[in-house]
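Only a single protein chain was left out; the remaining protein chains are all shown in position.
Order of writing sets the labels: A and B. Residues in every chain begin at 1.
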Amino acid sequence: MAEIVHMIDSEVFLAFSTYATIVILKMMLMSPITSYYRLTKKVFSNLEDTSLVKTSEDRKKLVRVDPDVERVRRCHQNDLENIIPFVVIGLLYALTGPDLSSALLHFRLFVVSRIIHTVAYVMALPQPSRALAWIVGLFTTFSMAYRVLTTALFL
Amino acid sequence: MAEIVHMIDSEVFLAFSTYATIVILKMMLMSPITSYYRLTKKVFSNLEDTSLVKTSEDRKKLVRVDPDVERVRRCHQNDLENIIPFVVIGLLYALTGPDLSSALLHFRLFVVSRIIHTVAYVMALPQPSRALAWIVGLFTTFSMAYRVLTTALFL
Partner (left out) sequence: MAEIVHMIDSEVFLAFSTYATIVILKMMLMSPITSYYRLTKKVFSNLEDTSLVKTSEDRKKLVRVDPDVERVRRCHQNDLENIIPFVVIGLLYALTGPDLSSALLHFRLFVVSRIIHTVAYVMALPQPSRALAWIVGLFTTFSMAYRVLTTALFL
């Protein structure tokens, strides 16, 4: 990490910026999907939210739990648990000055694995599709963390 | 993103540091608020936590779910889902060297929208107050992501 100042101006850093932004946008997309399900299925967490839809039902009955909404929310939670570590470790990894080809491999593998993970989760595809996508993302991040710790270790 | 090294030393980066710290502190504030509600209303998730309060009740009955505590927790969760993407995208955006006035507009709009969102959530203000605050924050982040992708795209 001796020449970190040059690293931040590199193609590796541009690639990191691109893939990190794409995968964060993918994660953010889960919020509007949740809202869409809540509004179309009329399923809410807060009583005041029921005023967002027209209904003849008792509004208190719209404050309920729905399996489809919960599925999207679990997918979103899994994104938080996996994509944020990728972004943090990936930033530090990009600053260690890896080969561009090696960095691109990590970034692309992670982003593709998380897109597959989301499709497998939301569409409830048979396992182990989602489990494998999750493990690929996990190991990609571990591999970058290994390089950060072996390059920059300072305890 | 050609002169990124100079960008990190700029007023835009100082502004990003300031607003990111403020909005992260706002998010962190939700934890003590949750603890305060748990201790004063005697509502816990773990049996061992009930020893933190004096009570004549059966301690097992204090492990329960309370609507006010859940409301604060949903607000905290929404912060995680929105503020963390802002911080990640905002950091990359600050490194693309935007105009100071344009950057300040994005940062201020986001922070104000999230403070309004929290007040609207915790006080259960009538919709669409909270929905609008959430959408403003979302689009502010999308706008910064657009600049990152158009300035730094490297796939």
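To be clear about the criterion, contacts are C-beta pairs under 8 Å (C-beta built on N, C-alpha and C of every residue); 3 or more make two chains touch, one makes a residue touch a chain.
Please read these numbers as outputs of a predicted model, since none were measured by experiment.
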Exercise. Decide which residue listed in A:22, A:43, A:95 or A:116 touches the omitted chain of the complex.
Key: A:95
Quiz item: From the list A:80, A:109 or A:136, which touches the chain that is not on show?
Solution: A:80
Quiz item: In the full complex, which residues of subunit A touch the absent chain?
Solution: 1-5, 8, 71, 74, 80-82, 84-85, 88-89, 92, 95, 121, 124-128, 130-131, 134, 138, 141-142, 145, 148-149, 152-155
Quiz prompt | Residues belonging to subunit B that touch the chain removed from view | solution = 5, 8-9, 11, 13-15, 17-18, 20-22, 24-25, 27-28, 30-32, 45-49, 51-52, 76, 80, 84, 87
